[in-house]
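Left out: one protein chain. Kept in place: all the others.
Now for chain A:
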Amino acid sequence: MSKKQFLKMVILGDSGVGKTTLLQQYVTQKATGNSKPTIGADFQKKEVMVDNQQVNLQIWDTAGQEKFQSLGYAFYRGADSCALVFDITNHKSFENLAMWKKGFIENASPGDVNTYPFVVIGNKLDKEVNRQVTSQEARQWCKDNGDIPYYETSALENISVDSAFLEMAKTALKRGTQNALFSLPESIGGAGGAIKLNNFEDRGGAGAKGGAGKKKKNGTCC
């Protein structure tokens, strides 16, 4: 394990909770208050040192609108860790955490759900005045959902952003990356992954996890 490690992470949560800003702050140490709505998905890369080990993070920033969840399959698959983000000034976004978690588990089928490294992030600590979700409430939810670590952050003012992501990386590393072989999604969702993007060739049970790991170059088709 002394080699370069590769981790894929996904950030989920309602539209406008600050997923893009979180990622922007983490990767570039800058944050503007007015990021565009994410359409489809975006991604960033970052190299970090975790426990004296160099780790390449590939973090996927997903669209917050529920409709886009049907595309999620492509981005969730093979994720080593998942951040569920809500806005502490918006109770609805907190209530939706369960929905996002469920959607992730359905689409990513991450093996043992109970040990999967989720992290819950309550963002917009800078708007403490308008808080609608108490820390206690959030912690309770995390406890009930299998002791998920909980962080309160401010993406705008860079509070606890690094530690939240570091926690994700650490727990993911501990669990061991299962999917180091393939990194990027190559198909989009729908009926159990029956529709493959590049099924120029038959790939058998490609819907199953890791099926894409055996991917060959598509040199012979068409």
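We adopt the following convention: a contact is a pair of C-beta atoms (placed from the backbone, for glycine too) under 8 Å apart; a residue touches a chain by one contact, two chains touch by 3 or more; residues count from 1.
What we mean here is this: contacts and distances are computed from a predicted model.
Student: From the list "serine C-palmitoyltransferase", "Cytochrome c oxidase subunit 6B1", "Rab-GAP TBC domain-containing protein" or "Proteasome subunit beta", give the UniProt name belonging to the chain omitted from this structure.
Tutor: Its UniProt record gives the name "Rab-GAP TBC domain-containing protein".
Student: Please pick, from A:T32, A:T115 or A:S135, the residue that touches the omitted chain in the full complex.
Tutor: Hidden-chain contact among the options goes to A:T32.
Student: Out of A:A41, A:L57, A:L125 or A:C142, point to the residue that touches the absent chain in the complete complex.
Tutor: A:A41
Student: Given the contact definition stated above, which residue among A:M9, A:L23, A:A63 or A:L173 touches the chain not shown here?
Tutor: Going through A:M9, A:L23, A:A63 or A:L173 one by one, A:A63 is the residue touching the chain not shown.
Student: State which residues belonging to chain A touch the missing partner chain.
Tutor: 15-16, 30, 32-43, 45, 63-65, 67-68, 70-71, 74-75, 182-190, 195-198, 212, 215, 217-218, 222
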